[in-house]
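Notes follow once the structure below has been shown.
The other protein chains are all here in position, but one chain of the complex has been omitted.
Moving on to chain A:
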């Protein structure tokens, strides 16, 4: 099992954890240009958390979306939110007091199963900082429902719900 990446934040209530981009690279299999979350915080493993994605003009998708009008594709905002979900999910394995099977935890990250009623309320452009939040909901079999949101300067940029697989089976 990978050693605990971060110490719990000292707050009242359930233990929360923060993860740097270096920590996140040990938790997710994604790499450039598809690593879409820079930092995670207030993570309650297996339950909820927040994250940050700073949007740079150097993002490769701006080259084509669009050449004279740089806006972040909505699906990439969804990807950022989904990667926060994966961090929350992997955190449950990393921070569990129960000994986990040896191996790379990033290999446990599953897939998107459904994108449900996601609304995009605001254009996201270079220089924006997406503040991501995710709350994991009910699970059934290898599927889990999650509600997600992304804000820029306190204004909602995207929100909705996703279904993710809790592993890589099928």
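Rule of thumb we're sticking to: contacts are C-beta pairs under 8 Å (C-beta built on N, C-alpha and C of every residue); 3 or more make two chains touch, one makes a residue touch a chain; residues count from 1.
Here is the rule we go by: contacts and distances are computed from a predicted model.
Of the candidates "ABC transporter permease", "Acyl carrier protein", "RNA polymerase sigma-70 factor (ECF subfamily)" or "Putative outer membrane starch-binding protein", the chain left out of this view carries the UniProt protein name "Acyl carrier protein".
Residue in contact with the omitted chain (choice from A:113, A:126 or A:167): A:113.
Between the chain not shown and the residues A:52, A:131 or A:163, the one that touches is A:163. Mapped onto chain A, the footprint of the missing chain covers residues 113-114, 116, 137-141, 143-145, 163.
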